[in-house]
Structures are given as C-alpha cells and as structure tokens.
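Only a single protein chain was left out; the remaining protein chains are all shown in position.
Right, chain A next:
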Amino acid sequence: MGLQGWRNVLALKTSKNNNRAAWQRAFPVPLSHSQITRLYSRFHSLDKGENGALSREDFQRIPELAINPLGDRIINAFFPEGEDQANFRGFMRTLAHFRPVEDNEKNKDLTSGEPLNSRTNKLLFAFRLYDLDRDDKISRDELLQVLRMMVGVNISDEQLGSIADRTIQEADTNGDMCISFSEFIKVLEKVDVEQKMSIRFLH
C-alpha cells in the first residue's frame, strides 16, 4: 500500500466510537466500523494502481460487472461530471444510495435534507442511468440506447423502436414525447424500490 493508503488505514484504525460523528460527516453512511473497514479493503483491492482512486478500468476488471449489460452505465455513476478518478469518499457516496431504508428512518423529519438512500434518491439513481445528458428528461434516443444495451443483438431495430414508443406513450403525461423525473416516479410508484435497490450487509 502507498503512504496515503497507510495513512487512511491508520486513521480508520485509531478512530474510536466517539469519533463516529466525524465519520458520519465525512462519509454520510452510518455503517459499523468493521463494515467501513471491509469496504475500504475492497476499494483498495480494486485499486490496482495504488493511487487512492479508482479508474474505469479498475471497475471493468470485475468479471461479473464486465458481463452485466448495463455495466458501463453503472460504472459511470461513480464518476461525477468530467472526472476520471473516483476516490473512497465518492465510492462510498455512490454506494450509499443502496443502503436499505431502516424502519425508523421512514418517518423521520426530513428537514436536514433527504438521505442518499431515500426512495426518491434511489429512483433518481435509476433515472440517471437512462438520462445520459443530464437534461432531466429521458428522450426516445436515450431510452433506445439503454434498451439496446440490455437486449444486445437479439431484437430488431423496428421492434425495439415500437417498444420504446409504447413505453413513452404510457408514461408521458404532458405530451413532450420525453419522460421527466416526475413521470418516471409515477410509473414506478407501485414498485418496491426500497427493497429492490438495496444491499444488505451481513453484519
């Protein structure tokens, strides 16, 4: 591990429970000490260049991710606008979207701003997988792109086009031939997003 890596590990190891508040501020994810340490080990094992940040190639080295049809889009979510490197903070921030929603949080007063793993934010994550140009609308082309990624070469262009048209028709309520975020939320209102977009830690 490089020097920076050791510093981080040392910081992790010497932080005690009463520093948790500081941790929460830096990493807005209330995980336990051992979970954060293990995620850091995972981050570090993916970081082949040992420079404290992950590149797109580092992600693509995971075989299960490389064969995932939406692999590239998911990797994209870890890299904010225009950047090529994801540091540990960014890594955790993106993963934070997938924390399960605890029961006692569902009714919490959200004056301090919504937590990253709220239902709305999870849906926003999914919305952004479609909306590549970040104009807050899923156009027909963007929908076709994602469809093409998921089905590969197995469906013809015309069939795919008609599927896209039907999907937009059903979702579009204001007639602009695009799906906005609120229309997206409406379509998915009956789906158990909290459960489907969550990762459960074992301990």
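We adopt the following convention: contacts are C-beta pairs under 8 Å (C-beta built on N, C-alpha and C of every residue); 3 or more make two chains touch, one makes a residue touch a chain; residues count from 1.
Convention: contacts and distances are computed from a predicted model.
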Among "Glycerol-3-phosphate acyltransferase 3-like", "DNA polymerase delta subunit 2", "Translation initiation factor eIF2B subunit beta" or "Enoyl reductase (ER) domain-containing protein", UniProt-listed name of the chain not shown: "Glycerol-3-phosphate acyltransferase 3-like"
Candidate in contact with the missing chain, chosen from A:74, A:101 or A:132: A:74
Residue numbers in chain A that touch the chain omitted from display: 13-14, 32-35, 37-39, 41-42, 45-46, 59-71, 74, 95, 98, 125-126, 129-130, 146-147, 150-156, 159, 162-163, 166-167, 171, 179, 184, 187-188, 190-191, 193, 196-203
